[in-house]
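Note that one protein chain of the assembly has been removed; the remaining protein chains are unaltered in position.
Chain naming follows the written order as A, B, C, D, E and F, and within any one chain the residues start at number 1.
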C-alpha cells in the first residue's frame, strides 16, 4: 500500500468536520458533520438528520452510530 | 486524530449522566440517563423508558443494553 | 470512567441474586434470579419463567442464556 | 464474582451427564444428556431428540451443536 | 473437565471417517464422510449429498462447509 | 501458498485504481475506482455509482464501504 491515502480510514480522516451521509443496514440514513470515528467504524456526527426513504424523519444534535450497523459512508 | 474529543467514545463520555436515546436493531428505543458504557458499547441507563413506534411501552428502572443490538445513541 | 459503578457490568453485579428480566432478540423474555454472568453477557437465572407476548409459556428451573442472543437485562 | 458457582459455565458443569434442553435460534430444540461443552458454548448431547413446536421430529444418537446457534440451555 | 472425551471437538474426532449429517442455518443438510474439521467447525465431507426437506438435491464429491453456517453435526 | 498472487488480497491489490463492482448483502451494488482496502475488506471507491436491480440510483463521489456488508468484488 505504497500510495498516500491508500488505507480506507484515510478517506474518513479527510472527511472529518465535513458533512457525510451514513447509510445503515436497516435502511436509515444519517447526514451530519463527521466529528469522530474509530477502527470499528463507530462514528459520531454533529448536526445530524435522520432520513428514511429520502425524507427527513428527525433532527438530532449529536449522534453516535455503532460501526457494525453501517453499510457505507459518503459525502452527500 | 489530533483534536480533543475526536474519538467516538468521547461523545458518550460527555453524555454521561445526561438523558440519551438508544435505538436498537429490533426497532425498540430506550430513553434514560446514561450511567455507564464500555468499548463494546454495552450501555446502562437509569430511569429508562422503552418506546416502540413513538409510544412509551414500559417504564423500567435500570436497564443494561447489550452493545451489539444498538444502532445509535443520541440525546433525545 | 472515574465514578464508582460506572462500568456496565457493575450494574449486573448489583443485580446478582435479585430478580431480573432478560429480553432476547427472538422476542422471548426470561424472568428469574440472576445467579451468574460473564463478560460475554452469558447469564444464568434460577427459578426462571419464559414469557412471550406478556404470557408465561413455561416454568424452567435454572436457565443458561447465551449472551449474544440478549438485547436487554432489567429488573422487572 | 466472589460466590462459588458464580460463573455461567459452572451451571453447565453441574448439568454434565444430566438431561438438558438446548433451544436454537431457528426454533429447533434438542433434548439429551449433556456430555461436553466449551467456552464458545459448543455442546455435545448423547441420546438426543430433535423437537419442533413441541413434537419430536427425530431421534439422534450423539449431536454436536455449534454454540453460536444456541439461545438457552436448561433442564427440561 | 475431568473426563475423557469431555470436549465438544472430541466428539467430532471420534466421528472422523464416519458418515455424519451436517445441518446448516439455511435449511440445507449435507450427509457424507467426515474427513476434516477445525476449531471454527469448518468441515470437509467426502462422498457428500445435499438434502433439502428430506430429499437428495445433489451428489457432491468433496464439500468444504464453512463453520459459521452450521447448526448441528450428527451421525445420520 | 507457493504462487505469486495466491492470496485473496493480492487480487484486490492488482485491481487498485481500476474500476470494480462491489456487491453488498442488501442487494445494492457500487461501481467505482478502487482506491483503498484493508484486511477487513473495508473498501474506498472514487467516482462511485450506486446501482439497484441493474439501474443507477445515485452518483456518489467517494464512498467508504464497510467490509462486513460486502459479498463480492469484481471488475464490472
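One rule holds in what follows: a residue touches a chain if its C-beta (ideal position, glycine included) is under 8 Å from a C-beta of that chain, and two chains touch if they have at least 3 such contacts.
Predicted model, so just to flag it, every value in this text is computed and none were measured.
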* Asked: Which positions on subunit F touch the chain that was left off?
  -> 1, 5-12, 15, 25, 41, 67-68, 70-75
* Residues on subunit E that touch the omitted chain in the whole complex? -> 16, 24, 26, 28, 30, 35-38, 42-44, 48, 60-66, 68-69
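Everything that follows uses one rule, which is that only the chains that are shown with their structure count from here on.
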* Are the chains other than subunit B still all joined, and if not, how do they split up? -> A, F | C, D, E
* **Fewest touching-chain hops separating subunit B from subunit E** => 3
* To do: Taking each chain's centre as the mean of its C-alpha atoms, give the chain farthest from subunit C.
  => F
* Once the Cα atoms of subunit C and subunit F are superposed, what angle does the rotation have, between 0 and 180 degrees and to the nearest 5? -> 155
* Asked: Using the average of all C-alpha atoms in each chain as its centre, how far is it in Å between subunit E and subunit F?
  -> 33
* Identify all positions of subunit A at which a residue touches two or more other chains, and write them in rising order. => 68
* Asked: Is the way these chains touch best called a line, a ring, a star, complete, or other?
  -> line
* Structure fact -> Chain-chain contacts, ordered by label, are A-B, A-F, B-C, C-D, D-E
